[in-house]
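With one protein chain removed, the remaining protein chains of the complex are shown where they sit.
Our next item is subunit A:
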Amino acid sequence: MDLLLTAAQVALAPAALLAVLAGTLLGVIFGAIPGLTFTVAMALVVPMSFSLETAPAIGLLLGTYIGGMTGGSVPAILLGIPGTPSAAATVLDGYPLTRRGKASLALGTAVVASAFGGIVSLIVMVVSVDMVAKLALRFGPAETFGLLVFGLSTICGLAQKSLVKGLIAGVLGLMVMTIGIDEMEGVQRLTFGTVVMQQGISLLVAMIALFAVPHVIDAFVDHYTGGRRIEAVADVRAELPTIRDILRDFWLMLRCALLGTGIGAIPGTGGPIAAFLAYAHAQKSSKRPERFGKGEMAGVVAPETANNAVTGGAMIPLLSLGIPGDPATAILLSGLLIHGLIPGPMLFIQNPGEIYQIYLAIIVAYVSVVAIQLLGIRFFVQVLRVPAHLLAVGIIIMCAYGAFAIRNSVFDVISVAVLGAMAYGLMRVGIPLTPIILGLVLGPAIEREFRTAMILSEGDPSVFVGSLPAAVFLGLAVLIVGTQVVRATRATLSARRTEDKASASVTPSE
């Protein structure tokens, strides 16, 4: 208790509070601007944290991380462009909600769900860091592979109309991520002998291209052809969710929060995977699954709860094992190291005070995030008043800058243009873009886990069914794909039969 009070004194000192608040604000801004992500924000903040005391430095970094994770939902809901890869699943129902004039309601719900997910994951972390870390250790390459394939099978649910088109999209996503140097064998793939292609396609670049560019092209096409003006959403009232709205989805939020924490704790996974799994779960467990994709609030609540729960989950292997789960936690790790905090089992023994400071900083960050976003909603929704073609210009500039900022590479800017044009083409022929993102996110991880598992087992594939978690996840994936294929075939067959009947019955029989 003494330790907690001492930690509170340090973590709640004005300088530390200010640092968390500044970090959160920065994170929300970077997360909310399409093209800029919190990974970039964190990379910019790290050098600033060198000169700060430990508590404000931790607060600044954590605030940026958490603010960014939550901020990503703002453009996902308002514009249909996710601010971070983790918010890609939020687009599915968030954007339709905006089109139905429920933008501020969706934004408000999203931020509350985010904070709920984050706080639940923090509680799980405080209570059971050792146990969860031990469980996460059991997740080796084979088990993680199973989990990822299970995640990939949710493509079926996202494929909307055509299963085949969904699969085409998913495979395209998997293929794009093979470009570059294969880190395991050190060989070049699809680089055409050039050095620039060796860096491969960054996930962020692909995401900007897939979501933002088609949107922008659409806006211009509509403007110049004077076509349909579906973007004109007149209703921009700031309507906040009531407590009752939020409590209605309480159990869903709790389940998704635990799911997100679990996924976050497993190295090699991350926010986007958790968000998509949560979305699939929400759809499966819903009483009206047919309304998903058309503006169902549960479709916003689930991914937002899960992707923020990942923040707490990812802190478990980071703090207890010293393993960063994603690029953002890797940056956090170097920020901790420079202040002499070496994550690992000894951190809890040597620096218990700092551990409490980290916990408190996370709580403060979530409180600030809720405050900032709820206050900000009335300003955010004003974006919808801007004519679509003017907004598109702003978006494309931010995307070009954001793509460049990731690695200071012009190649990435060109990639956005090329991939974006391709994405627009795909969209026009009815290939859904979300499965591509799933392929992009999961592709490199699936390949890596599969190959590592095979190397470890010295080429024996039975490792994937030999361990219980792997077998369960792979079994579930087979089940999902199987039922979907059967359903799709049946639907096609019956459609054909009605067609046959229709053409046969030239003369009305009745």
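Please note the rule applied: contacts are C-beta pairs under 8 Å (C-beta built on N, C-alpha and C of every residue); 3 or more make two chains touch, one makes a residue touch a chain; residues count from 1.
Note that in this section contacts and distances are computed from a predicted model.
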UniProt protein name of the chain not shown, from "Thiosulfate-binding protein SoxY", "Acetolactate synthase", "Tripartite-type tricarboxylate transporter receptor subunit TctC" or "Cytochrome P450": "Tripartite-type tricarboxylate transporter receptor subunit TctC"
Contact partner of the left-out chain, one of A:T6, A:T178, A:Q198 or A:S286: A:Q198
Of A:L163, A:L333, A:V364 or A:I446, the one touching the omitted chain in the full complex: A:L333
Option from A:A13, A:I123 or A:I181 whose C-beta touches the chain left out: A:I181
Residue among A:G268, A:G353, A:G376 or A:G443 touching the omitted chain: A:G268
Absent-chain interface as seen on subunit A, which is shown: 26, 41, 43-48, 50, 137-138, 140-141, 180-186, 188, 195-196, 198-200, 267-268, 317, 321-324, 327, 330, 333-334, 337-340, 342-347, 349, 407-409, 448, 452, 455-456, 458
